[in-house]
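Apart from one protein chain that is not included, each protein chain of the complex appears where it belongs.
To keep things simple, chains are lettered A and B as they appear, and every chain counts its residues starting from 1.
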């Protein structure tokens, strides 16, 4: 593995830690991802984000009014009820279903050393079976200078 | 920024404008994306599409029978009702939830200078809080010739 901060080295995978405190909880991780990009020294490229869990996901949505994330948490819990005669014995089938509905990866371009998000966009880690200690992996790929 | 039409330059971001006329409206943007790819001169690679909004998404689905898009618009409106005791005061929490359910990005390979879509597939911009003037960003990445 190459060390951080060398823009000229091959891309490598970094890991963010996310600690959740509720069963369904969306956590805004945008600032931390931007810190990692700044540390990488990559100015233009793509940041790939990957959640290695099966009862959590990742999405991009409004980060300005925290009520939006709360409304989305409630909407997912309403759409996929916790108890619905599931077969899986661990009691978290609803969490698996919600994870598939959001997806486990996102890809955002980097411009001027920062995420090129829309004005109101933020990246949310979506916990659906917390509280837990979770991970989000990220890979920073500079654009080819062809 | 490099100018259009030079396949040998670094990848750059282009912007499509989409004007919607209904609150929920899926717009087929396939032809316009193919025009941009043709103009780029890239023959083999990947076209990344990104929606910078939080109440609109992007998806790939059937473009042959327009009734399919109408059915999907209605299904999303049924799944996530407009009024459901949301906290967010702007009255468009349902639009945010639908945007997360479709996602804000897609990635499609380019072959012979065109999108390599399946036979019935088309790319749809998914408006969930129109009518509005919207943007879709795209980045055209040639395959590395390793």
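Basically, contacts are C-beta pairs under 8 Å (C-beta built on N, C-alpha and C of every residue); 3 or more make two chains touch, one makes a residue touch a chain.
All values derive from a computational prediction rather than experimental measurement.
In the full complex, chain B contacts the hidden chain through residues 44, 46, 59-62, 65, 67-68, 70-72, 74-76, 78-79, 101-103, 106-109, 111, 116-121, 143-146.
Counting over the whole complex, chain A has residues 8-11, 13, 48, 50-54, 79-80, 84, 86-90, 93-94, 96-97, 99-101, 103-105, 107, 137, 139, 141-142, 144 touching the chain that is not drawn.
Rule of thumb we're sticking to: only the chains that are shown with their structure count from here on.
Inter-chain centre distance (chain A to chain B, centres taken as mean C-alpha positions): 21 Å.
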